[in-house]
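Note that one protein chain is taken out, while the other chains of the complex remain in position.
Which chain is which? They are A, B and C, in the order written, and residues in each are numbered from 1.
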Amino acid sequence: MIRVAINGYGTIGKRVADAVTCQPDMKIIGVSKTKPSAEAYIAKARGFPLYIADLSKKDAFDKAGIPVAGSVEEMLAACDIVVDATPGGIGAKNRALYEKAGIKAIWQGGEDHEVAGFSFSSSCNYADAIGKDYVRVVSCNTTGLCRIIKLISDEYGVKKVRATMIRRGGDPGDIKRGPIDAIVCNPVTIPSHHGPDVQSVIPDIRIVTTALIVPTTMMHMHVVQMDLARPGDRNRVLELIKNHPRIGLVRTQTGITSTAELKEYVMDLGRPRADLWENGVFEGSISVDGDDLYLFQAIHQEADVVVETIDCIRAMMGTIKVAEESIALTNHSLGFSPIR
Amino acid sequence: MIRVAINGYGTIGKRVADAVTCQPDMKIIGVSKTKPSAEAYIAKARGFPLYIADLSKKDAFDKAGIPVAGSVEEMLAACDIVVDATPGGIGAKNRALYEKAGIKAIWQGGEDHEVAGFSFSSSCNYADAIGKDYVRVVSCNTTGLCRIIKLISDEYGVKKVRATMIRRGGDPGDIKRGPIDAIVCNPVTIPSHHGPDVQSVIPDIRIVTTALIVPTTMMHMHVVQMDLARPGDRNRVLELIKNHPRIGLVRTQTGITSTAELKEYVMDLGRPRADLWENGVFEGSISVDGDDLYLFQAIHQEADVVVETIDCIRAMMGTIKVAEESIALTNHSLGFSPIR
Amino acid sequence: MIRVAINGYGTIGKRVADAVTCQPDMKIIGVSKTKPSAEAYIAKARGFPLYIADLSKKDAFDKAGIPVAGSVEEMLAACDIVVDATPGGIGAKNRALYEKAGIKAIWQGGEDHEVAGFSFSSSCNYADAIGKDYVRVVSCNTTGLCRIIKLISDEYGVKKVRATMIRRGGDPGDIKRGPIDAIVCNPVTIPSHHGPDVQSVIPDIRIVTTALIVPTTMMHMHVVQMDLARPGDRNRVLELIKNHPRIGLVRTQTGITSTAELKEYVMDLGRPRADLWENGVFEGSISVDGDDLYLFQAIHQEADVVVETIDCIRAMMGTIKVAEESIALTNHSLGFSPIR
Partner (left out) sequence: MIRVAINGYGTIGKRVADAVTCQPDMKIIGVSKTKPSAEAYIAKARGFPLYIADLSKKDAFDKAGIPVAGSVEEMLAACDIVVDATPGGIGAKNRALYEKAGIKAIWQGGEDHEVAGFSFSSSCNYADAIGKDYVRVVSCNTTGLCRIIKLISDEYGVKKVRATMIRRGGDPGDIKRGPIDAIVCNPVTIPSHHGPDVQSVIPDIRIVTTALIVPTTMMHMHVVQMDLARPGDRNRVLELIKNHPRIGLVRTQTGITSTAELKEYVMDLGRPRADLWENGVFEGSISVDGDDLYLFQAIHQEADVVVETIDCIRAMMGTIKVAEESIALTNHSLGFSPIR
C-alpha cells in the first residue's frame, strides 16, 4: 500500500483523497487544513486524520469538535508521497519541507513547471515519470488540451494548434470571485500562457492559445482547432475519441449543448460530486474539413486532474510501469468509464 | 410493495424515482418521458422501464437506442399510485387519465390546490392524508415555510409570519431561463401567492409573503420573521431545530454563509445529486428578541419535496399511519439525517 | 462659487464631480487619482485638474499622457470643501490631512459615523448640518431607507420598520467581485448593521434590517415593511411619494418589474450614466393593510448619494439654509425630476 498524504484539503485535495481511497494499492494517511472550515468537517466525516501546519491553531479545531492528529511535519513523516494541493503559489514554498521529510511530492498546475522540473499527463508521458521524486501534474486546462492533442497527433500529426479557452470565473462554492456580468480577456495579451504549458508536456507542438473569463462556475469550454499533417476523417476521429480512456463524447442525441446540462448529466449518472474526469467533447462540434479539425470540449476544472494525480502516484512509486495499466486501474477503481 | 409510477421523469421525477428505489416498501414500475433527451438515457441507465405518452414518437427513442416499454396508459395500469411530476399546469390535465386508470395520484406544487383538494406537508398534516386518492405535495418554498412555521407554532404559538423569498432564477441544468443580471420583483404585487399556499396546509396562520427572483441556480433563500404568541428563547429554538427530522442547522463554525457553500457541503457529504432534503437554517441568523423571531433558511428547490412525496405515498396507501414513522423510514432508507 | 475638491475620482467621485459642475453655485477645482487608469482619462477629458497623492508616481501619468496638476495637499489648499470618495476605510485616515488644510470635509457611507460625528440625509436633517465642518453622507442603502421612512413617519408615525436589503454583488464595471452563482447572507447574523446606520440619522426609529448579496450589478432592492402608528391609506401613500423630490414611482403600466428594466428606462430617459438619483418605489408593490405597510424599492448604489452630497455641501457652507431650496436647486440644475 502506497501511503499518501494530502497537503491542502480543498477543491482538488478532497477529490484526490476520495479517489486514493477507492484504489486498491494506496491509502490516505492524513490530510491537512489550516482552519476548521466546512471541509475540515468533511475530513472528519470521512475519517481522514487531520493535520495542521500551525499547531497554535489547534484550539480552534478543538472548539469546533474536530480532532487534530498532529502537525504537517508529522503527516509528512508518515507517508511515502505527498500530493500538494495548496493554493497556487504556496506549493513551491513547501518543497523544502518535502525534501527534508525525504518523501516524493506531486504539485498541481497552479505551480510553475520549475517547482518539479517535470510536468505530467497520463496520456502523454507516464513512462518518463517512473521513479521521479518530484512531479507537477499540469492544470485542468493543460490536461484537457494534452489529451486531445496527443490523440489526434498520434494519428494524423499536428502542424499547429489554436485553442481558445473560455474559463469559468470561480468554482461553485467560491462566493468571492467574479466577474458577475463581464467577459474578461485574461490575459488581454495573445498568446496566453497555456500554450507553453502544453509544451511542458508535449515539447515539439506548435500551439497558440487565447483565454477569457466568463461569469460561470460550471467548467471551462475549449474551442480547439488543429492543422493536421495529413487530411483527417471525422468518423475516424470519433472512433479515436470513443476508444480513449479519458475523453468522453457528448452525444448529440442527448440534446446537451452546454456545460450546465453536461454537469447535470454526469450528476444524474451518480458520479461523486458530479465530477467529469474526462474531457467532454461535443459530438456535434467535431468538424474535419481536409486538414482542418475543429471541436468544442468541456473541461471540469475541479476534476480532470484528479485521475491524473492517481496515475502519477503510481508512476513515481514505480509500482506500475505501463500507462495503460494504471489508467485502467484508476478508472476501474472509481467505477469510471467516459461518457459515450 | 407499493407499485409507483412517475409521470414526468425530470428534475423532481428523477429524484423521486431514486428515492422510491431506496425504500423497502415501494418500487418504481415505470417512468415516462416525452422525448429521448439526456434524462431518458438516465432512466435507461437506472433500469427504469420507460413509457411515452405519444407512441408515435417511439421511433425517435428507438433511434436513440432507448427501449420504450409502452404507453403512459399501460404504465398507469400497472401501478398503485402515480407521482405526477410533469411541468406546472400540465398535471391538472392528467387527472382524467388517473381517474380512468383507477389509481391514486400525487401532484407537485406547480399545480393549484384544487387539482387534488388536499395539500400535503409531512410535518403538518400526514394523518389527514391517510387513505386519500388525490393529494398535492406543496411546492419547495411552501414546504420549507410549513416545516419551520409548524415547529415554532407548536412551541410558542405564532401570531403572524412575514417571509421574503429570494428565489433562484432557474435550475442548474436549465440554460433558457434568466435573469442574467437583475433582481426581479416576482410578483411585483405584495403579498405574493406563497402565503395563501402555506394556508392550504396550515389554515389558520396569518402570513404575508414577498418574492423576488435573482440570477442564481442554487437554492432559494428565505428571510423569515415571526411574531410569537409568547416570548421565545434562542437556545430552545436551536434545540427544536436540532430535533426536527427535516430541518438542518448550518453551523456558524463551518463558515458557510451562502447557498453555494451549503450546496458544496452537502455534495462533499456524499448526498446524491448534492440534494438538501432539509431546510438549511443558518445558525448565526437565528435571532429571538422577546416575541420577535428572525432567521435565514436555504431551500433546495429540487429536493425538499422529494422526501415529502415518499411520505405522502405511504399516507395515501395507508400502510403507515403515523407521520413520525414514515419520516423516520424515509430518512433512514436514504441514509439521510439533517445537517447539524 | 464654492470651490470643491474630490479626493478619489472613482464610482462616486466622478459622479459628484459632474453633479457639482452642473450647479450654479459651486465648481470643481480638482480631483485626485492614484494611478493613470481609465477614470484618469475621463478626468482629463472632462478638463478636471488631476492631483495625485504620491508625486513619485507622476511619471506613470506622464507616460499615459495625463497631465498632473500637483499633489493632493495642493488640491486641498485650493478648495473650500473636499468630498472624500476614497474606498471605504481609507477616508478616515485622510481626516488629519483635511484638518491640517483647514477645510471642510464630507465622507461617504463606507466610513463609520464617528469619522465626522454627524450623518446626513437631505430629507431628514439638512438643517442640523448647517455650518458643520465634518459630515458623513450616509450610504446608498441608508439614504434610501431614510427617505422613505421619514416620509411615512411624518404622515403616520412609524412604530417599527423591518427591511430586507437584497444587495448587488459589485458595480457594473467591477470584474473582481462575486458571487457568480450564490445568494449570500451578508451578514449571516440578524440584524444587519444597516438599522443602526439609519438610527444615526433618525435616532428614535425602531428598525430591524437583514441583508443578502446576489449576483447582479444592477442596484439594490429593498423589501420594506412598516408598522404604522395609525392606519394608513394606499392612495395617500402614493400621493406622498409623488410629491417627494427624491422618491420616484415605477408605474405599473410601464411593465417594469426589475432593477434591469428600471435601469434601462432611466437610461432611455437620457440620464447621465443611467443614474437613478431617486428611490425607485414600485407602484404595484405598495400595500397598506391597516397599520401594515409594504413596498419594494430599488436603490442605485452608485447614484442616490450623489444628490445628497451636493445638498450637504451647501448646508455645510451655509449658503442655503432651507433643505427644500437646496434640494430643488440640485434637482433643477441636473435636469432631474423623479420618475412618475
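The rule we apply is simple: contacts are C-beta pairs under 8 Å (C-beta built on N, C-alpha and C of every residue); 3 or more make two chains touch, one makes a residue touch a chain.
From a predicted model like this one, the values you see are computed outputs, not experimental measurements.
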Full-complex contact with the absent chain, from B:2, B:161, B:182 or B:281: B:182
Of A:182, A:240, A:303 or A:339, the residue in touch with the unshown chain: A:182
Residue among A:38, A:124 or A:218 that touches the chain left out of view: A:218
Hidden partner interface residues of chain C, rising order: 14, 35-39, 41-42, 45, 63-64, 172-175, 180-181, 217-218, 253-258, 260-261, 263-265, 267-270, 272-274
Residue numbers in chain B that touch the chain omitted from display: 169-170, 172, 174-182, 184, 215-217
Sites on chain A contacted by the missing partner chain, in the whole complex: 162, 164, 166, 168, 179, 181-191, 208, 210, 212, 214-221, 223, 225, 252, 257-261, 282, 284-287, 292, 294-296, 298
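As a convention for this text, only the chains that are shown with their structure count from here on.
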Whole-Å gap separating chain A and chain B, where each centre is the average of the chain's CA atoms: 35
Whole-Å gap separating chain A and chain C, where each centre is the average of the chain's CA atoms: 46
Multi-chain contact residues (two or more partners), chain A: 172, 174-175, 180-181, 217
